[in-house]
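What you see is the complex with one protein chain gone and the rest in place.
And then chain A:
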């Protein structure tokens, strides 16, 4: 079947009330860009909220307006797919702090100029507060499920912990309940690359027609490595040279892997705002669900009645299986029904987005109960 573009305009909701933030401030006039697919039933109990990852967006199955590429999870979501839009009303909202229509550092502040670094530092829980405000506006009291991979999984866990009555099922893929020192370290490399770019201008680059593209590109290159496995990189590129027979004894992209990373970095700058990258990585680094609940992860789920399913991948070294097990043990201690499986896939952290048939079966099986 040919993939035909799904014509779909994102809808934008402007919140009537200010959104309170973990940092102590509150944000007025917050906009949330979202997409919804499938029909919401009269009982309004067949909704699934999909939470996107760091650089994801609401275009879960519709074409991306800037890149023209198919939605980021077309292989999982759609009619007859594991997350079946013939059965479920699927909602995906751009997180606050991002740059695809929801309020973020590139949005206008009350003075009409872009927020830039004046935008308040936000947390994963603040993103979830935005999602819950959207659900309130849509009249959805309880989700059939909240689903997320990577940072999306953090939002799903945070929603389960902080708004326990809002979701009956919680599906968390390749994620963690807290950012490790290594996770924070990689993000810091990315942020420093952006801030070291003279075009960053302390975040006040919007009027200059040019942003810190070089810095953002390097940030993306470093991060991209963490999304892949050594095995995957070796299989895809090995030490093969790029369009040449010999090494050049220079610093061009001699190796295919260099050329690939440069392309990934550059193309990222066409679709993502550098300040959003700073703010969202910060939110992820601040994430520690146990810390929010007196240091005991099990306590985070004390009020939950949901059923949970967690999936990790054996080649994911960004959020390795031990992180998922940590959550599973806490859910067990809280006496909640939880399923967990570590799947074997060669693609590293990105496995949750890629062709892993075993994942499809688990997702479909879990959601159709």
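We adopt the following convention: a residue touches a chain if its C-beta (ideal position, glycine included) is under 8 Å from a C-beta of that chain, and two chains touch if they have at least 3 such contacts; residues count from 1.
Definition applied: contacts and distances are computed from a predicted model.
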item	value
Name per UniProt, for the chain absent here [options: "ABC transporter substrate-binding protein", "Formate dehydrogenase beta subunit", "Methionine biosynthesis protein MetW" or "Phosphate transport system permease protein PstA"]	"Methionine biosynthesis protein MetW"
Touching the absent chain when the full complex is considered, from A:33, A:261, A:309 or A:353	A:309
Sole residue of A:12, A:341 or A:354 that reaches the chain not shown, by the stated touch rule	A:341
Chain not shown, touching residues in chain A	307, 309, 328-329, 332-333, 335, 337-344, 358, 361-362, 364-366, 369
